[in-house]
Structures are given as C-alpha cells and as structure tokens.
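Below you will find the structure I want to go over with you.
The complex appears here without one of its protein chains, the remainder shown in place.
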Amino acid sequence: MALNVHLVVKKGSLFIKLVGEMDQHTTENFKLRLIELMDKYSIKNLIFNMKDLSFIDSSGIGLLIGRYNQVKTKDGEIVICELNNNVERVVMLSGLYKICVIKDTERDAKWYLGVA
Amino acid sequence: MALNVHLVVKKGSLFIKLVGEMDQHTTENFKLRLIELMDKYSIKNLIFNMKDLSFIDSSGIGLLIGRYNQVKTKDGEIVICELNNNVERVVMLSGLYKICVIKDTERDAKWYLGVA
Amino acid sequence: MNKMEVFFSSRTENIIFIRAAVVSFLLNLDLEVAILNEIKTVVSEAVTNSIVHGYESDPLNVINVKCSYDKEEIMLEVIDQGIGINDVKQAKRPMFTTKKNEERSGLGFTIMEAFSDELLVESIVGEGTTIKCIKKI
Partner (left out) sequence: MNKMEVFFSSRTENIIFIRAAVVSFLLNLDLEVAILNEIKTVVSEAVTNSIVHGYESDPLNVINVKCSYDKEEIMLEVIDQGIGINDVKQAKRPMFTTKKNEERSGLGFTIMEAFSDELLVESIVGEGTTIKCIKKI
C-alpha cells in the first residue's frame, strides 16, 4: 500500500494527512514534494495527521526532524496529531515530542495554531 | 487471517459462511468439523456462502468434492453462493459447477432448497 | 530486475506465508488483482504439492521459492528435494492424483497451467521437483 498523502494549505500552514507506511522508500518522493510546497506557499507550520499511518520507522522520523529544522528558521512549528499506538511508541522513543507539538485531534492542532 | 467459518443448521441443511482463505492448511480441521456436524445433525444439503472467501485453491476444491461424494449418497446437494471473481475462476476451472449448484445469493440458495 | 528467494520449513502453515510473501514482493508492480490472484494460486498449488507429495508431510524439509521480475515478465520457481515425479505427463492430467484417499482433487497442475503463460516441470525420482512459472506483464 505504500504511502498516500492528502495535502491542504490554510493560512501559511500545511495540513498533511498520512495514509499507509512511512519508511526509507516511501519518504523519498514525499520529502521532495513537501519541500517544494513549503517553498511555493511560504509555509510556516506543518500539521501531520497520523490517524491512518500504520507504520513509521527512523527514516520517517528523519523526515520529520528535517522539516523541523526547516520551519524553525521561520519560527514555525511542527504539530503531530491523532497518533495510533504503533506510531506513538516510535515518536516517543525518538524524542520527537521534544521538538514537535503533539495533539490528540486535528481540531486541537488547528486551535493551537489559530487556523480553526 | 486463515479461515473462519460460521455454521447454521436449518431443516437438514448446513449453512456455512466462509471467511478468509481456503488451502491445504486451513481445510484440515475444517473438514473434520464438517464431517462431525453432518453426522450429528443428519445433514443432507450443504450451502457454502463464499462472499468473504478471499482465496481458494485445489485443496479447497478437494474438500468440496469430498463433501459432494458424501451428500450424494443421501440424494443431497451442495449449493455454492456469492462467489467473488477470484474464487469463481477456480470453481469454474475445476469443473465444480458440474456437480454443485451455483447461486448468486444465499437467498436464492435457500429458495432453491426450500428452506427460505 | 528485482528478485527474491525464500527458503522455509515444509509445514502447511507456511503455505499462507509464502502466498503473502510473493504477493508483497510483487505489489510494486501495480498488477491487476486477477493476475496477482493467479500468481498467488500457482504458488499455493506448487508449494502444497512439495509439502504433501514431495516431502510426504515431513516438516523437517525445506522448500525454496524464487521470484523475480523485469519489465516483461514475472518468473516464479518452486523447488523441492523430495521424492520426485515418476511420470510428469500423467501427473499433469486433470483429476490424476496419487493421494485419492486424502481427498486431493488432482487439479493442481490443471490450475497451475491455466494460470501461467508458461509452466515447466522438471522432476527426477528421488532427487526432487522444480516448477517454473512464467507470467507476462
């Protein structure tokens, strides 16, 4: 099933819904597409909805850290929401929660960023 | 996922709903259970609902032929219904349609046997 | 060209595993569901035969499945070092089986041939059997 992404831009924030599995293979193209869009729409914040992300490993975490390094130069933020158990364990283990904002629902994420 | 079966006895007919995959491994226990039930309830007809059977190979066909040989001694019948594309091809190729009755829906199968 | 090869114990619970492994390997190809199901069925038939006939259900043996693909075709091989087939022509006949009392249908080869573009059977009595299936894409 690989990885499908649904993207929506709203007030300088990019909302990304991830469906499938995030690994070295599936992040390759996704990364390029993200960087292109962030540039095109002058994106400050990224919101990842992980409800339907069934798998992530350290390659996926690497992509998130890379985007964090990008948005922090603009004082932007990475918000991650709707983590299921499998994904949550890797996110916690990797320490990602220290540099990203974790929210239960996408609604919470929107409120947090003031784009509700 | 292997094979799950849901069994209902009604007027000497045994209704079997198959969920999963039918191969050499999954038919082994299933066969013994079927034979036991057929004996216990003096079953004449068998109705297999294959709507949620995602796979069948010649080992599964072997089980059906074996049961056909059993019911025909009592003038009983084997009715197969709700075949999906994958299963239908193997059923057709194996010639099973020559010895079993094929029906579109379980409703049709019940009407056919007069147990509706 | 992409390729893989699996060795596994000749146990019936591994039939579902090898079907899933081959299907996962081919998922990148975006094949039609019907074609994927045909390949899945060929694997299942050939591996079942290695287990029940080739190795006569002794789980201490090992079966080898190879799969590869390029732009034109998929190649599948199922190899055992089992008892072998005495008369391949006879074995391929619809309904022919040497295990009638175990309710085998004798339709394995019929299904494998119908679902392959090419099916090769190489077998030596006492040495083993290799089934090669080619599927154009």
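Per-chain numbering from 1; labels A, B and C assigned in written order.
We adopt the following convention: contacts are C-beta pairs under 8 Å (C-beta built on N, C-alpha and C of every residue); 3 or more make two chains touch, one makes a residue touch a chain.
What you see is a predicted model, and the numbers here were worked out from it, not measured in a lab.
Contact with the undisplayed chain is limited, among C:S9, C:S57 or C:T98, to C:S9.
Across A:V19, A:I65 or A:V101, the residue that sits in touch with the chain not pictured is A:I65. Seen across the whole complex, the unshown chain contacts chain A at 2, 21, 23-26, 28, 31, 55, 57-59, 61-63, 65-66, 85-86, 89-90, 93-95.
Looking at chain C, the residues touching the absent chain are 1-9, 11, 13-14, 16-17, 20-21, 24-25, 27-28.
Definition applied: only the chains that are shown with their structure count from here on.
Chain centres computed from CA atoms place A at the largest separation from chain C. Taking each chain's centre as the average of its CA atoms, chain A and chain C sit 43 Å apart. In terms of their C-alpha centroids, the spacing between chain B and chain C amounts to 25 Å. Multi-chain contact residues of chain A (touching two or more other chains): none found. Within chain C, no positions touching two or more other chains are listed.
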